[in-house]
Each structure stands twice: as C-alpha cells, then as structure tokens.
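With one protein chain removed, the remaining protein chains of the complex are shown where they sit.
Up next, chain A:
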Amino acid sequence: MRAMLTRDTAINLAILALLVATAIAAHLLGEGFAVTLATKAAIFGLAGVGLNLALGYGGLISFGHAAFFGIGGYVTGILASHAAAGTPVATLPFTVMGSNEMLGIWPMAMLAAGLAALAIGALSLRTSGVYFIMVTLAFAQMLYYFAISWPRYGGEDGLSFYVRNSFPGLNTFAPIQYFAICAVLLAVALGFTAVVTQSRFGLALQAARQNDQRTVAVGIRPYAIRLMAFVLSGMIVGLAGSLYADLNRFVSPAMLSWHMSGEIMVFVILGGVGRLCGPVAGAAIFILLEHVLGGISDYWQALLGLLLLAIVLFAPGGLIGIVTGRGRHA
C-alpha cells in the first residue's frame, strides 16, 4: 500500500510538471497557441478537480456541474461588462459595482457558485442513485434555459467583454502569465483537496460513500457532509468557470449546457476517479485529443465517443489506473 501511494504521488507530480513544462517550452518556442491550450487544460483540470471532490471522494454523481462552471463564467462576464460600461450591477438592496480585478471577481464567482450549489445540493441530496443524476442534470438545464431566455446579458448569443480582467503586478494578456495564474490556482486547489480529503470531514465523506448505514451508525450525518462537499466542489468549479470566461473573454449558455457537465465528468473519469491529479491528466488528454482528432476528421467527436466507450468498458480505472495497474478508488 505504501509503495502504491508513493507511485501515485510520483505520477501526480509528473503530470503537473509535464503541464508546466509544456507551457514553458511552448512559450520559449513562441508557440502562443500551445500556451493557450495548456491554459485551457489547467482550467479544465481545475474544474475536474472540483467535480472530483463530490464525484470521486463523495460518490455524488453530479451531472449538473456545468451550472457552477457557467455561473462562475457569467459572474465574471457580468462584472466585467458593467465595469467597462461604468454602470452598477445592482442598486438594490445595496449598490454592487462592476469590476475588472480578478482578485475581486474570483470570490464573487465562487460565492455565487457556492450559493447555487447550496440550493441545488440541498434539494438534490434528498435523493440518491439515478434520481440524483437526473435531478442535478435537470437543475443545470434550468439555468441553461434561464440564461438563454434572459436577453439582458446576451441571451442565446452570450456575452463578450473585450478586455481580460487584470491581476496586480501581472500582464494577464501575455499567454504565459495568464497560464501561470491558472496553474497556481490549480496547484492551490490540488493542495486544498489533498488536505480536505485527509481531514476528519474528508474521511467522513469517503466513509459515507463506502457505506452509508455504517456512517450513520457511528453518529455522522451523511446529508450535511455531502452538502458541504457539494458546495466546496461547486465553488472550485465556479472559479474554473471564471478563469475560462477570462481566457475567452466571452461567456455563453454553452458553458451551462449539459454537454459541459458531461465533459467535466469525462475529464475526471478519463484520468481516474478519486485520484488527486486524475482530472488534470484527464483534462490534458482531452484537450490533446480534441486537438489531434479535430485535425484528422470533422467528426472527431465520434472518434472521441468510441475511445471513451473503450475506456469505460475495458479500463474502468481510467488512464492513471492503467499506469498504476490498480482499479478505481484506493
């Protein structure tokens, strides 16, 4: 067991090192596009790390995490567009001004995503199994239709903001500097996940996944623990959504769609469920596949589908599972 742990840790570190090395090498070679791809991988990896907290450690199969990704994105887009126009976002109950400071936007995005996760989680966690999957999916879809039918912030067309938000001391327009911001946040989220999953809370969460009744028998209320995990998970995904909006300087209902939920789930499963860096590896491989398969065929999603199918049917531990020769969930 001990040897396995170190092997997992080594692979985790190797994945992160590879991501950073790719970005730096691309930067030195002047390949701005490749730096942007690495940034996208880091952001999607962050979203996957967020979902993994609920899905991998908590066993909560949420098919609605695009809701939090999209909320993070919309908070960012709305604040940025109001800052550009110089108008307040809201005047009641108190005045909220727009902002183009990432340090101000991130907490707002995480707060909004967290509140949404609290509401959705409180309702969805009354159910379990297949119901939970469908209910989270349906609530995310509700926000999707809401975004489409609310013309004030672009409706179906989405919302563009032309200037990337700023971070003190950095030029966020330089691809490598924006990558650095995303990579550091990813590392922070990974550190946070590592600490949380080893805490009393994290152990209780994993106990509830493994055996609900025994958890109740030792005096832990799974509902509260799961709700907490769901909210934390939503907040991390909301932060990823904020970064993604800044990467593209654009948000649209597509960020809220169930395809997005499916993709975030794919990052997690492709890399390995319940493994610290699994989602990062999964997101990086997804981006790479998208790029490579997209170059081969216009119908690359069909190839991706077949590949996914093969992984689910024949390698249930995900790709890291193949490398470490161990099934899912330690």
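Throughout what follows, contacts are C-beta pairs under 8 Å (C-beta built on N, C-alpha and C of every residue); 3 or more make two chains touch, one makes a residue touch a chain; residues count from 1.
We take it that contacts and distances are computed from a predicted model.
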item	value
Chain not present in the shown complex, as UniProt names it (candidates "ChsH2 rubredoxin-like zinc ribbon domain-containing protein", "Acyl-CoA dehydrogenase family protein", "Hydrogenase formation protein HypD" or "Branched-chain amino acid ABC transporter permease")	"Branched-chain amino acid ABC transporter permease"
Candidate in contact with the missing chain, chosen from A:Leu79, A:Ala113 or A:Leu137	A:Leu137
Given A:Phe33, A:Trp150 or A:Phe173, the one touching the chain that is not displayed	A:Trp150
Touching residue (missing chain; options A:Ala10, A:Ala25, A:Leu103 or A:Leu123)	A:Leu123
Interface residues of chain A (partner: the chain not displayed)	55, 61, 63, 123, 126-131, 133-135, 137-139, 141-142, 145-146, 148-152, 258, 262, 265-266, 269, 273, 299-302, 304-309, 312-313, 316
